[in-house]
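As you look at this complex, bear in mind that one protein chain is not there, while each of the others sits in place.
Labels run A and B following the written order; every chain starts at residue 1.
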Amino acid sequence: MTVAIAVEKAGLETSVQDFPGRYGFWEQGFPPSGPFDMWSFRLANILVGNEPAAAGLECQFMGPTLVFSDDCVIALCGAAMNATLDGAAIPMWESLTVTAGQKLACGFATKGARAYLAISGGIDVPPVLGARATFHMAGVGGADGHALKDGQTLHAIGGEGVPGRRVKEACRPTIANGKEWQIEVVQGPNDDWISAEGIERFLASEWKLQARSNRTGYRLEGPDWLFAEKASTKGPEHGEHPSNILDHGYPVGSINLCGQTPIILVNDAPSAGGFINPFTVPSAAFWKLAQSKPNDIYRFHRISVEEAQEMRRAIDKLCSEKSIA
Amino acid sequence: MRFDEAKFLPGGDQFILVQFGDDGSIDLNFLALGLTAALKHDQTRGVIDTNPSYNSLVVEYESDDISYADLQVELERLIGGLGSVEELELESRLAYLPVMYLDLWTRDCVADYSEKISPREYDPDFVARVNGLEDAKQLVRVHSGTEHWVVAVCSTPGLPLLRALDPRCAITSPKYNPPRTWTTLGAIGVGGLSTSIYTTPGPGGYNLIGRTPVPLWDPRQCHPIFKDRVVLLDAADRVKFVPIDAEEFEYIEARVADGSYEFNITAYQRFSVGAYKKWVASLNADGKF
Partner (left out) sequence: MIYEEPKFLPGGDRFIEMELGDELNFDLNFLVHSLSAKVREAEIPGLIELLPNMASIVLSYDPDGISFGDLKREILSHYHAMGSLEDIELLSPIYYIPVLYCDHVTRACWEDYCAKIGDKEYDPDLMVRLNDLDGYAQLARIHSGTEYWVSALGFYPGLASLIALDPRCRMTAPKYNPPRTWTPKGTIGYGGSVTCVYPANTPGGYQIIGHTPVPVCDIAQRLPAFKDDLALLRPGDRVRFLPVERAEYDYVESRVEEGNYVHNVARYAKFSIREYHHWLETLDMTERF
């Protein structure tokens, strides 16, 4: 039943990920990794009959070219990458049969930035520290700890996928072509380090996603932050800059203020450090970050913890059979 | 072998010897030290002083305040209260002592003996050889790699009798025969299962492998650390030898001389015999430093 997949072209940064990623090793310095857009990823798995958690490929900006040696069922969700199968365009958000010898070629992402490829049975790589998710910085998980390389061979377990299944439009993340996003944020944990004026300024401003952004951190460009008194009357052990704080753990999604550079800490970000986190991007908004491109503009919309949890629940509900037409 | 019941033997009119066993097993020393600590805590009337050793404890008492028989009863009670040896937790400071291993001074001392009394191999080479170690450098690694347990402070003032806590670092060696007539002050010697530090330049029989510039006792109490104590180390303390070079040796010697040397002793640990046994059991006997 095993499906051998030859990686003719690896693409820009294609990696094996599983959902929800790596847990239980945070204290040893391992971030969760896992798929950036957890919504598209799970739907792709459901389409091919996999558990939502099964290992699949995350394709960033430019997808791979793969040759399948055996029959299987695949699905591609997320950013549109003008994917073709033996030269013929294939639909997104739909499961389809691939027969032995066929070539899947992905190009540059047109709408959105990241596409997720699920293969029936899931990708077969040994779990490392309990997960198949790739953490490239430490060389852990996935295909030998790194993104795919040209000439590599992957294997999928294969299995009983059903072609022709489709995700209802209303159940998909809306990946528009526009360059502006409204990103939900929850205020805290360290919002008391920013002055009231600074909070308003953050929420009222436009923030540009810098080119040097990736799964380790999303760097934003915008106006200067204004600090509360606490940031300058603190003890010397916190550090000199107002944004310095005694080392503390970093929630995943924190907007980490390094000096005057806010960096959203995402899937492969460091687990702890000495800068403040005045706001946090909740889980439900991660797919928006995942589908953004450099120079996109963010406007942040403050919601409560409960609202953020509701949003996440809503997306979780959509990652189910109910969303399949 | 550990005795089922501790043995009590009189030492004249003022001493009672408590024996826990008859070999050098470290458990016996833990028991002796556990009893020492219990006596101190109990403040048993009539007890003047205690002197622990490998597997026994000598208690000095005032017979006007307590009889031999009554004292034995008290000691039996305290031993019962210790519980099993695994349950023992002992106050144990850790002293970091700088040592220049394979130094010139002890080399001279050995050479002098070799010339005047009986020719012998350079001690570190000899000890390395009889313990199957690669060379004197590995002896240094092994000797300095483990913490050493202070079994007792005895023989001459301040002289600590030490045993390697890490069984992978246990070395044995025969003592000089005949003994030396003098020893470099501060010399580190190994003999039998023990390490000792020569606090006086007198005769000795241990094999000399290094030298420390740090004083372990000070009858004149010149240095501030000896303000409240006459000797540096107590039984149940531990020592970690830190290898230093000649330059550092001279630096420390100068600071000792002017009274400004800062001793490096930590006193916030309790030695857990249970944890120690577990750790020993977990070690890979083949893994050597």
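Convention: contacts are C-beta pairs under 8 Å (C-beta built on N, C-alpha and C of every residue); 3 or more make two chains touch, one makes a residue touch a chain.
Bear in mind the structure is a predicted one, so any value in this text is a computation, not a measurement.
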Exercise. Of B:G46, B:G145, B:P179 or B:G205, which sits in contact with the chain we cannot see?
Worked result: B:G145
Seminar exercise, completed: Missing-chain contact, candidates A:N277, A:S292 or A:S323, resolves to A:N277
Seminar exercise, completed: Across B:Q43, B:N177 or B:N284, the one contacting the chain not displayed is B:N284
Problem set entry | subunit B residues that touch the omitted chain in the full complex | 89, 91-92, 94, 96, 137, 141, 145-147, 165-166, 168, 224, 240, 242-245, 247-248, 251, 260, 262, 264, 266-273, 275-276, 278-279, 282, 284, 287-289
Exercise. In the complete complex, which positions of subunit A touch the hidden chain?
Worked result: 23-30, 129, 137-140, 145, 186-191, 234-235, 237-240, 246-254, 270-274, 277, 280-284, 305-306, 308-309, 311-313, 316
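In the analysis below, only the chains that are shown with their structure count from here on.
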Exercise. Where the centres are mean C-alpha positions, what is the separation of subunit A from subunit B, in Å?
Worked result: 60
